[in-house]
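Only one protein chain is missing; all other protein chains are in place.
By letter and in written order, the chains are A, B and C; residue numbering begins at 1 in each of them.
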Amino acid sequence: MQRSWLIETLRQTVEEQDTWEGRAFDIFIQILIVLSLISFSFQTLPNLSESWERRLWLFEIFTVGIFTIEFALRWLVSTDKKKYWKSGWTYIDLLAIAPFYISLALSSYGIRMDGRWLRVFRLLRVFRTFKLLRFGSAVDRLTTAFHLIWKELVLFLSVALILIYVAGVLIYYVENLAGSKDFQSVFDGLWWAVVTLTTVGYGDIVPVTPLGRLLTFFILLIGLGIIAVPSGLLAAALSQAHRGNQKEQVNKD
Amino acid sequence: MQRSWLIETLRQTVEEQDTWEGRAFDIFIQILIVLSLISFSFQTLPNLSESWERRLWLFEIFTVGIFTIEFALRWLVSTDKKKYWKSGWTYIDLLAIAPFYISLALSSYGIRMDGRWLRVFRLLRVFRTFKLLRFGSAVDRLTTAFHLIWKELVLFLSVALILIYVAGVLIYYVENLAGSKDFQSVFDGLWWAVVTLTTVGYGDIVPVTPLGRLLTFFILLIGLGIIAVPSGLLAAALSQAHRGNQKEQVNKD
Amino acid sequence: MQRSWLIETLRQTVEEQDTWEGRAFDIFIQILIVLSLISFSFQTLPNLSESWERRLWLFEIFTVGIFTIEFALRWLVSTDKKKYWKSGWTYIDLLAIAPFYISLALSSYGIRMDGRWLRVFRLLRVFRTFKLLRFGSAVDRLTTAFHLIWKELVLFLSVALILIYVAGVLIYYVENLAGSKDFQSVFDGLWWAVVTLTTVGYGDIVPVTPLGRLLTFFILLIGLGIIAVPSGLLAAALSQAHRGNQKEQVNKD
Partner (left out) sequence: MQRSWLIETLRQTVEEQDTWEGRAFDIFIQILIVLSLISFSFQTLPNLSESWERRLWLFEIFTVGIFTIEFALRWLVSTDKKKYWKSGWTYIDLLAIAPFYISLALSSYGIRMDGRWLRVFRLLRVFRTFKLLRFGSAVDRLTTAFHLIWKELVLFLSVALILIYVAGVLIYYVENLAGSKDFQSVFDGLWWAVVTLTTVGYGDIVPVTPLGRLLTFFILLIGLGIIAVPSGLLAAALSQAHRGNQKEQVNKD
């Protein structure tokens, strides 16, 4: 299929990263996504002045405008229209602009809808330009690493979940029987177990009885090893996947 | 021993996972266990309405009913009755239903007993269906890894315990002499040491004197390395057990 | 040198672990040390009844009595008296009983001295019976591992210390200029930096200004990697020391 020179240039700009224009376009869109997310965060501030609300609203219109043009361009330059509508990226791009138009349409009928939080989906678009960094080999190694250790990951996760449940129930009974007001139900116990075993430790619910503290000590003794192993294992497996890569290259040479 | 076709089919459903019925039965029991544990958690809520209490009670009767039928079936289909009564699983299954019947019997004599927390033992039954996932090789590697590093684990654990004790006593003296009300005895110091060295950090007991804070700094400097090493070591040993596995397979080929 | 049968039997009991009596003696002393430390912790409780204080005091007399007999026995059975007085263990054993006698002597002159905290040194005696577990090979591997990575450890520690200092000064200026009352001097900033970068996070001093929170985010981004690497590195080096051990054994075979 012969295509005009203009569309070919546009295609290279919009879809590829080999040319100077392509990279610039991708970086521009990326920055716009990030700015749009920051602007959204500001819009949630409780005491925002009207003038700032207006400015953020105008920026939102500008952002959606650019994204709409980009969406149209991507459709225009796609060589295979069928494939275009089958790609998941198309719907992610649509998700980034559709809420704006829908809430605009609804508000013209007098229906107010807070669709601002849907803007979060624009984050998904960030992944599109991840190809910029050519992470291919790193993702391959990550897949290899997961393939190596998924059984261990599931095993440790299962044991961790069981431990959290048992810890939550035990602390509830130990603290509740001693009259502590913090642990009102098993759910408080479970929340405590999650917060403690991940070592977050907010301190909103804390055991105060000697028995509860002793229990915490033993749970942490067992639990810390279990909770921290998966990430260490993933790191070790990734390191191993690296060595595998290197050996293959040596064998090829 | 020739057995009727019905019992053989039942046996395959209850005891094995190779057939479609066997897997479905296992998953059904698994889900029931989890639902029964969630239902138990809801029963501990302080302000539960009477209608919900009734519903949860009916669900409990249903659950125990199913578990009782399952228990009877497992006995019925077992080829070797002696072996059946020697297996630990039998008593775990019994533990999941016995408390219900005992508290029912006791209440008919007017004795009230809160045996609900015994339902926690149902969690043990979760392990029964772990075989579903065929974790054999992962558990083998875990055993190999533990065998490799148990000495280091015991060494680091011993040093960690000693460090926690010394830290607890030191902070108690340092803070108590300076007049802080938070550290009333060595036990408060020990609780602080456990919470701090595991990096949970609730913030319920915190050193406020300059000397106490300096001490915390040095304890963390030494302690973090000691506390975090075991899980990293286990991860590394698991990774090594993996490589061992792979080499064996290569040698076999 | 010919020695009487009684002394030889005593020596084997007190100093060695090969015989049944030797092991039993060591375990008895070990348990007594732990009990003595627990008893010490109870003595620091603020509202201890007089009767309990008395019981703990009697137990302390009993403990020191046994330790004194043990100390005398060790001297009696030692084959080389000079070497005995040169060993560090002798002075650790002395440290475990001397404070009791000194405070007793002083109190007879009317001088009251709270020497109870000196009992913490009994903890050192725990190390003596570590030989029970024959940790030799594990300690060797630990030494090998440290030898391998000490440069990295010092490097990461130095960078961590510098990061803590810089973080503490920056947060002090950022928060103090914004009028936060929490950060009153650079020392509060340093305390915050230690508590935050080790991920303990008590929450006693927390940045409340947007700039302070943004700074925290960036400090954690950089700091977490630096703080967590040393323990991971030690784990990896220990694992490597293991592999070295195994290869040596293979080469010997």
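Here is the rule we use: a residue touches a chain if its C-beta (ideal position, glycine included) is under 8 Å from a C-beta of that chain, and two chains touch if they have at least 3 such contacts.
Source: prediction; values computed, not measured.
One of C:34, C:48, C:98 or C:155 touches the chain omitted from the figure, and that residue is C:155.
Which of A:54, A:81, A:147 or A:243 touches the hidden chain is settled by the complete complex: it is A:243. Although one chain is hidden here, its contacts on chain A can still be listed: residues 37, 40-41, 44-46, 117, 120, 123, 126, 130, 133, 135, 137-139, 141-142, 157, 187, 191, 194-195, 198-204, 227-228, 230-232, 234-236, 238-239, 242-243. Considering the complete assembly, chain C touches the hidden chain via residues 148-149, 151-152, 154-155, 158, 162, 165-166, 169-170, 172-173, 184-187, 190, 196, 199-203, 206, 208, 210, 213, 216-217, 220-221, 224-225, 227-229, 231-233, 235-237, 239-240. In the full complex, chain B contacts the hidden chain through residues 199-203, 232, 235.
What we mean here is this: only the chains that are shown with their structure count from here on.
Of all residue numbers used where chain B meets chain C, under half belong to both copies. The two sides are thus made of different residues. Rounded to whole angstrom, the centroid-to-centroid distance between chain B and chain C, based on C-alpha atoms, equals 30 Å.
Distance between chain A and chain C, defined via averaged C-alpha coordinates, is recorded as 42 Å. Residue numbers of chain B whose C-beta contacts span two or more other chains: 187, 199-203, 227-228, 231-232, 235-236, 239.
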